[in-house]
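Note that one protein chain is taken out, while the other chains of the complex remain in position.
Coming up: chain A.
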């Protein structure tokens, strides 16, 4: 069925456009990734927290979320350009011009011709999008080191210089920064924090990572245990980092999890065992304290008033220090200035410790949002890339189908190019205007739902549908071409 000479001919006739589109798409994706502003996205997310937008934004605040326009528009239109012209070139153009007569006057069957040409289009699209995805992966890794291993943030870079070590080495052993006073100081400055706040921040990061690593190992172990148990859903088997933070006892049952958690802290397993035990005790104490409602100060900081209190503190500090509020927000350490502190206590009625805690908390959480924004979700990236590939394959099947169905180039272009382009236009309108849900049913681009993929929702059947469209149309194209009358 496969004809090597036909495949060679197809490559020779179409490689130029393939190379151009592959390079352009890879470059644009790389540009998106390099110019991604983690701090900016994190602050947008912080501003929208608690508002109606927070859900929409939550998928946007990550590096992958910021690529939405690439996946929904740019990669799609570039793909459409490639598949429309190539599909046209492969079949209808040869039929219309009559050059197909030469291919078909040799002992090559029609099936072999059309099968090889379909295969060329499919394989070239697959290769193109694999390369584009790899380019994105590579650039992200080079720029942020966040694909394999932990992101190298500014503080790690600063500490690395001071510790005279490899960036990657330090990013995997943050406790080395904790152990070195100079490194701590440099690192804190790099993240616009004082060492107090930074100490809390880095402890936070280390704690969470140790739980994360432990959670992964516990999940693996549970997967082995429940492998044959049909009653257990994947979700039930999986232990998330959050679940583990609430119930650290689970670590105690697994030696491997203990070892993994200990490594992040730079502890021996015994030290880590002690650490976890302390954590459990602390959690219990906290619960007790909350239940008893023991508070020293007159004003209690709760989730509801924290925002308002922080704003008041910022404003009064700004007032005393004679700067504007935004400058204080950018550099929260200013709140800790003695004059600012006393002004703030007066206005809010909070104790100085509470205000310092609040400032630290604000700095840590904003730093954590930046870290989160830099997180590279490999699984989501895979599904985004795979979904995009399936979408373009489905588009290519439409163009290819039109290219085999019609004998005239103009008609084939009108249908095989017009339809994918119309789908693209609908997507663009959807992106520009937010409430156009009804349009969703008029375009196959809805089947590639980036939001659902980023939110790890149910997107499987949509991708299956895209694959189905491609399979059906390519099969139909082959069947039609074998049977049709050719004006050669």
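To be clear about the criterion, a contact is a pair of C-beta atoms (placed from the backbone, for glycine too) under 8 Å apart; a residue touches a chain by one contact, two chains touch by 3 or more; residues count from 1.
Note that in this section contacts and distances are computed from a predicted model.
This complex has a chain not shown, and the name its UniProt record holds, of "Cation/acetate symporter", "ABC-2 type transport system ATP-binding protein", "Nitrite/sulfite reductase" or "Protein-export membrane protein SecF", is "ABC-2 type transport system ATP-binding protein". In the complete assembly, the contact with the undisplayed chain comes from A:486, out of A:142, A:253 or A:486. Shown as candidates are A:20, A:101, A:285 or A:429; the residue that touches the absent chain is A:101. Residue-level contact of chain A with the missing chain is found at 5, 9, 12-13, 94, 97-110, 112, 483, 485-488.
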